[in-house]
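Structure below; questions to follow.
Left out: one protein chain. Kept in place: all the others.
Labels run A and B following the written order; every chain starts at residue 1.
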């Protein structure tokens, strides 16, 4: 093989490589564009949404509050007026439209506490849960039935009738005790008891550690 | 012909092949660490360490050194220093595989070794100064910057090659 032939082959190779490079670069232009998915995929979101795992019952929550469980944050997603009128003890108020304000994100987007959303019923709390879950935030829960269920089960539990099973009576007993803790008085209570029961729960101060994220650094 | 090629230690890789591999390395660097390559940062850390050892109070009072001084750690414990160590190791491996390792001064036959060293020193001083002003050298600012389409990377690249081409005439005797 003489030199000219080698040069020819080489130049053909280089042409080929140049074409490949340009096609690869142009390929990015031609590829169909899609909206960048932020957070989890839609399949995961759907499976999360169908499952009932996110719900926490009013009984569980009242149990946690009474025991002073520090592992969760209650988030009231109703507007501020409703929050002022009545809310759960130690709940913080993040109205749904303001969910993603920076000041609120540090409560919602962290790995330290469980976040329990609640509203008057499931509906707005579920919305908040969906939005946050979509972004991949962790440890999100929803109070089953919201404040309405809270009232019918904890604050004003219905007295079981004679023909109901024993568990219902047991549950009624605990719920009644819980409601006493939350400041409800019953006519059959002793006066002595009455004095001690309505103690206000001390305001819990929630300190959230900022989520640590190492930023890529560089420099030469 | 073939044996001659094998004995010649100055046959380097095809530049496109080298460039392709270098590009892959940059992609991996960004994929693994989120940052680009660098070289002059390691020299900076070395200087900061030396100054800190020789004159600690002076280093702390200087606004520039004090940026890189930590109480509990030496300035040498940075990513770029380890990377630079790797560069030296890698180059040594490559050089020994092709038998290029030996002590020497490389210069044009038209100039003396002394002149070459003087210009090397001068070039080094200028490059060190410029790399600090521009916050990066050809690998840190230009190459890694261009890989993520950083405006600063492109400006630095154009400035380096523009001024190098503009002044090349005055240094021609050193090279041709």
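Here, a residue touches a chain if its C-beta (ideal position, glycine included) is under 8 Å from a C-beta of that chain, and two chains touch if they have at least 3 such contacts.
Just so we're on the same page, contacts and distances are computed from a predicted model.
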item	value
Choices "Chemotaxis protein CheA", "Sulfurtransferase", "Peptide/nickel transport system permease protein" or "FMN-binding protein" - which one is the UniProt name of the chain not shown	"Sulfurtransferase"
Chain not shown, touching residues in chain B	10, 12-13, 15-37, 39-40, 42-44, 46-48, 50-51, 62-65, 77, 79-80, 82-95, 98, 100-108, 116-117, 119-168, 170-172, 174-176
Hidden partner chain, residues of chain A it touches	14, 18, 21-22, 24-26, 28-29, 31, 37, 213-218, 220
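As a convention for this text, only the chains that are shown with their structure count from here on.
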item	value
Inter-chain centre distance, chain A versus chain B - centres from mean C-alpha coordinates, in Å	49
